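Can you keep this structure in mind? I'll have questions shortly.
Yeah, one chain of the complex is gone here, protein chain that is, but the others are all in their spots.
For chain A:
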């Protein structure tokens, strides 16, 4: 069983246990037989036609699970939704990745997939914003756009016939991420939603929930395509001045970033699915109780968040009824 590695006092342990029991009773699926482990037989009506989907295999005429997870049935399709696996990309997903290699006309990005993703130079908006063919000179200046170990936000474009993954960054909102923190959590905790870019106005912070479990918390930038100032046109002096402005982040901003990042960390250790509302609620809980940023990772705050979540879900359940 996945245990939390936290030093809990006796009362904290009981409170946490009670919160988890409440969560368990609220969840409809955990109590039913929907959970399967590797090599469990999935009950299906063999007389009806059914389609076997991901995470299932056929064994002597029986439908058998190949991963641990939850059985889902959509019309005729029966599949097992695995938990805790690496990221499985879908076209159109917004992901955050880290550059591992600058290669010929492309960057290789680590995005927690089975292979490194590819971001072609041609599927990038050029910094000067002009649509044109990429020249050899552009290729030589690729390190001016992204270097190794840069954090980049992009969108999944398509799968190549050989199974490799291509990304694109054809908008102002994609591109290099600076002045913030990258958090890596399990991808199954990030729900797919209409909005993955969040601008938290009261803090002046951008929150990007990458579908691959990479979460970015950083200072808000108006246009994110400030990556390269056209070297030829800008004078050297203004560049230096601008850079000085860019490198300085006020203390308050850094504290805000840390508070939000710690909220994400707490939620992911507890295994709660993460969205912007829940993160903000956790942040508000911590600041209303005047909990220091570094105390947010302590056991007491974990227990508080678990209790709060149990309450929230029970309220949500009632409202639905």
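By definition in this document, a residue touches a chain if its C-beta (ideal position, glycine included) is under 8 Å from a C-beta of that chain, and two chains touch if they have at least 3 such contacts; residues count from 1.
One rule holds for everything that comes next: contacts and distances are computed from a predicted model.
Undergrad: Leaving aside the chains on screen, match the unshown one to its UniProt name from "CST complex subunit STN1", "Proteasome subunit beta type-4", "Exosome complex component RRP41 homolog" or "Glycosylphosphatidylinositol anchor biosynthesis protein 11".
TA: "Exosome complex component RRP41 homolog"
Undergrad: Tell me which residue among A:172, A:255 or A:273 touches the hidden chain in the full complex.
TA: Looking across A:172, A:255 or A:273, the contact with the absent chain belongs to A:273.
Undergrad: Would you mind spotting which of A:83, A:200, A:276 or A:291 touches the chain that isn't drawn?
TA: Checking each option in A:83, A:200, A:276 or A:291, the one touching the absent chain turns out to be A:83.
Undergrad: Which chain A residues touch the hidden chain?
TA: 1-3, 5, 20, 23-24, 26-27, 29-30, 35-40, 55, 57, 59, 64, 66-70, 82-86, 110, 114-116, 162-164, 188-189, 270-273, 309, 313
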